[in-house]
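Shown here: the complex without one of its protein chains, the others still in place.
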Amino acid sequence: MFKTFDPIKNKTLRVIDNEGKIIAAKWMPELTDEQILKAYKDMLFARQADLMTVNYQRQGRIYTYPPNYGQEAVSGAVAQVMRDDDWLVPAFRELGAYLAKGATLQEMFMYFMGYEDGSIFKNAKNFAPISVPIASQLVHAAGIGYEIKYKKKDQVVYTFVGDGGTSEGEFHEALNFAAVWDAPVVFIIQNNQYGISTPVSVQTKSQNLAVKAIAYGMKGIKVDGNDFFAMTKAVQEASEHAKSGKGPVLIEAVTYRKGAHTTSDDPTKYRTKEEEQEWDKTDPLNRFKKYLVEKKLWSDKEEKKILPEYKKEIDRHFVAAENYGEYPLDDVFKFLYTDKPDNLKSQQVEHERYLKWKEGK
Amino acid sequence: MFKTFDPIKNKTLRVIDNEGKIIAAKWMPELTDEQILKAYKDMLFARQADLMTVNYQRQGRIYTYPPNYGQEAVSGAVAQVMRDDDWLVPAFRELGAYLAKGATLQEMFMYFMGYEDGSIFKNAKNFAPISVPIASQLVHAAGIGYEIKYKKKDQVVYTFVGDGGTSEGEFHEALNFAAVWDAPVVFIIQNNQYGISTPVSVQTKSQNLAVKAIAYGMKGIKVDGNDFFAMTKAVQEASEHAKSGKGPVLIEAVTYRKGAHTTSDDPTKYRTKEEEQEWDKTDPLNRFKKYLVEKKLWSDKEEKKILPEYKKEIDRHFVAAENYGEYPLDDVFKFLYTDKPDNLKSQQVEHERYLKWKEGK
Amino acid sequence: MVNAINQALEIKLEQDKNVIVYGEDVGVEGGVFRVTEGLQKKFGKERVFDSPLAEAGIAGSAVGMAMAGLKPIIEMQFSGFSYPAFNQIISHVSRMQNRSRGNFKMPFVMRMPYGGGINALEHHSESMEAIWGHIPGIKVVIPSTPHDAKGLMISAIESDDPVIFMEPKRIYRAIKQEVNEDHFTVPIGKAKVVSTGKDITVVAYGAMIREVQKAAALAKKEGIDVEIIDLRSIYPIDRETIASSVMKTGRILTVHEAPASFGVASEISQIAIEEAFLHLEAPPKRLTGFDTIVPLPKGEHHYAITGDKIFYEIMRTVKY
Partner (left out) sequence: MVNAINQALEIKLEQDKNVIVYGEDVGVEGGVFRVTEGLQKKFGKERVFDSPLAEAGIAGSAVGMAMAGLKPIIEMQFSGFSYPAFNQIISHVSRMQNRSRGNFKMPFVMRMPYGGGINALEHHSESMEAIWGHIPGIKVVIPSTPHDAKGLMISAIESDDPVIFMEPKRIYRAIKQEVNEDHFTVPIGKAKVVSTGKDITVVAYGAMIREVQKAAALAKKEGIDVEIIDLRSIYPIDRETIASSVMKTGRILTVHEAPASFGVASEISQIAIEEAFLHLEAPPKRLTGFDTIVPLPKGEHHYAITGDKIFYEIMRTVKY
């Protein structure tokens, strides 16, 4: 597969077309109907959660949030392949993957409401916290990959970055380290065409992003990131490749951010309606659904029935997050060090003294 | 040329063999016999200066110095193509190029003796100071390239980095910026096989270093860096390409550091005599000389005659540097800002008060 | 303040073809805080443009531009994302003039929003001015009013020295002030006495000035007369204004959002004791952020320094 889709040839791995028809059966991943249906429903759930979050934000009930809308197949594919033991080292636009890893929506909501406690992820094993400084998490993935190799564990690291993030020096260093170490890391670029307002054409002159793999002597592949099947196939093969000691893999998932960069962003400033409509045709859920309906695995009726359940479930998480309660003063000081330095202790005491005075006023 | 030697094919541009015989006349650069002879003599001079500097260092007359021994053809080729107006943004192992730019040996000696005044380079136009933090100078070259384009000037920037330096994030960002801006920059990697004790194989898994150009959508070429003619040809074409607005070029000059990393390094710790002897056969001056002798442009006799002159000239510069004189206190404070802040003024006054007290003791 | 800085950029772009503005999303978008809004339209894509997402590349290419004679003004989208450029700042921006013995000037301006109080994600709330101030060879400026922002920005652009221009994002749009539309400058390195008083000197800058003013009003009611100094330049630091104020009041409190240890306040205290030890009636005090990471929004109120808390600290110092 890596040969056929050598990124230097600028080919794109695609399995189904925009109408959900299989156009390259050869690359269809082996999945049971149950798995396929579950993947769709998980993506549907993630989309619903995403859309509702944007709404919560409009209601002023949550702070800035980076929507995943339109990019669900990328996380959906990783969710499909990733095992319990594998590592997930995220950027911040991979909701479906977090949920698959065992993170809860409540935690995610708490994080974006401004609770560090939203980063505890009690049931998510080997899940790194969301990383805000672009591309800086990729080097962590390389280091984790080293640990896996050193300890001869049977694990893979999945790590994410955006198209914009490929410009950062840390992108370069991460891929290079992982390659030199033959670390079992799958790097996934979500090429959603923009870094905030900046189009990919301003980020790089390379013919595609997957081709950057060549600079590190690693395998790279460009994939239709809105095609769940193609993405799953690519992630499967990449994961096999990485696990077998042949080194890391770079996947460029070509997708589109249908929503705003974050809830503070207004995309009409930098892109046209026409462009958006063009991409709408490739919507990952629509395509997937058409495939399922055709196969009689799913129907509008079922979708109509399940969506209200999803909404209720999502809202339940949201309300739980909203009711999480106080952020105690001690939590500001508690976690920086394993033992609290005197400076921190006395600063806390001083502050408490002030609070007492204030109360007394 | 860039097509023929597309780095993905892992071919190396080479014009003469180790015996000085032309093996690829097609790529012979157009040079007059005078130019060729001058180039050789300049390289000979640079080598002589380099060898003597190592000796001065052994005598304790100069501090740490990074020898160029064995890499003279790379700078020699750039010296051949670079014009007065062009920019040179060096790393620290390009002595021949500095001299061609108008820097004097005296200045170079002063720098390595520990005078900042050695970085003034009175007669070297558009010559950036030596840059110690690996790869950090490359982004400067991209910015200068932007200025050239913006001002529509007829200039090229030549900038250098080592094989080790290709691992740094700033290498990545520099090449990417220059490419996105179509900046007229020629990036030259002196692949001398080591970054201190670390072999290229630890730096990267890419099949060669020139191939990294693909990640930036720019032209790249791997060249026998010990072949003056091949290097000159490559630099000529790269320079033309860059100047014509087609974007930057990456040249990998394959060479060998025959000496130590610096005068504090001991290469026997990390490489074998056999390896050194193997590379000795490719020595850039030997090959060049064989070519010249064959062509009757040069002889052992002439070389024997000229070397003492060179030595005298070099020593004259060295002695001038040694006699440069005091480093006045004021020079510590004078150049950080265009106007000296009060803090610096009072620190200087305080220090002078102490000096007076000390004298008085 | 957003408009005032925008004006300063516009004036200098107009006056000087060597002025270039770039950074992430500063072109089409006009910056995430709209500080560069409209400039690309007016001056074209060659002079005001979006760069790749790479801070070392942005700062480092600006070093090259400055060496070649341009006057780059770069934006770091948030100060919390300036750190990939740290190597360029400490290794080159701050050193190029000294290294080349003045042969290369460094007319370099790096703008960046900093500070807390906007309910932001991680890395969007920090105040690391002390780190920049400790690096020899750069100037560090923080305005607290639109007027000063404009005048200091014009000074920064016109200076051949590198200037790090930190913009208190919390008050980007909070302070309404008529700003002279013409070209004017405010000198870098001079603090401003915002209001005179005889009982205590309070030194602050950026978004803290407003809080100090609230505290001063509270103190006034208690009969305490506060002299407020807006530092404006972190470096060079205006020793003289601090010294003469504390010699008068005998008491000094420094307020900043940044962590306490190795922060700006310690330096102000040191200056006070160096310049006015015998006039001191109380130990020079500091009221600063904790030595912690700024909490995410739900906990940020614990960290935030309010007028109330400043008032409390003023009273403690006065009663010492």
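Order as written gives the chain letters A, B and C; numbering starts at 1 within each chain.
Here, contacts are C-beta pairs under 8 Å (C-beta built on N, C-alpha and C of every residue); 3 or more make two chains touch, one makes a residue touch a chain.
All values derive from a computational prediction rather than experimental measurement.
Participant: One chain isn't displayed here. Which of the visible ones does it touch?
Facilitator: The chain that is not shown is in contact with A, B, C.
Participant: Determine which one of B:165, B:184 or B:225 touches the chain that has been left out.
Facilitator: Going through B:165, B:184 or B:225 one by one, B:165 is the residue touching the chain not shown.
Participant: Of A:79, A:142, A:186 or A:314, which residue touches the hidden chain?
Facilitator: A:142
Participant: Among C:36, C:125 or C:269, which one touches the chain that has been omitted from the display?
Facilitator: C:269
Participant: Out of C:34, C:134, C:214 or C:248, which residue would touch the omitted chain in the full complex?
Facilitator: Checking each option in C:34, C:134, C:214 or C:248, the one touching the absent chain turns out to be C:134.
Participant: List every residue of chain A that touches the chain not included in the displayed model.
Facilitator: Against the left-out chain, chain A lists 87, 89, 116-117, 119-121, 128-129, 131, 133, 136, 138-148, 150, 169-170, 173-174, 176-177, 180, 331, 334-339, 341-343, 346.
Participant: Could you list which residues of chain C touch the chain missing from the display?
Facilitator: 56, 80, 83-84, 86-87, 90-91, 94-95, 98-99, 122-123, 128, 130-131, 133-137, 235, 237, 258-259, 261-267, 269-270, 273-274, 277, 282-286, 290-293
Participant: Which parts of chain B are in contact with the chain that was left out?
Facilitator: Against the missing chain, chain B presents residues 63-64, 111, 113-116, 132-134, 164-165, 167-170, 195-198, 202-204, 264, 269-270, 327, 329, 331-333, 336, 341, 343-344, 347-348, 351, 354, 357-358.
Everything that follows uses one rule, which is that only the chains that are shown with their structure count from here on.
Participant: If you average the Cα atoms of chain A and of chain C to get two centres, how far apart are those centres in Å?
Facilitator: 36
Participant: Give, as an integer number of Å, the spacing between the C-alpha centres of chain B and chain A.
Facilitator: 44
Participant: Counting only Cα atoms for the centres, state how far chain B is from chain C in Å.
Facilitator: Distance between chain centres, rounded to whole Å: 40 Å.
Participant: By residue number and range, which residues of chain C touch two or more other chains?
Facilitator: Where chain C meets two or more other chains at a single residue, that happens at 51-52, 54, 56-57, 84.
Participant: Which positions in chain B are in touch with at least two other chains?
Facilitator: In chain B, the residues touching two or more other chains are 169-170, 173, 176, 180.
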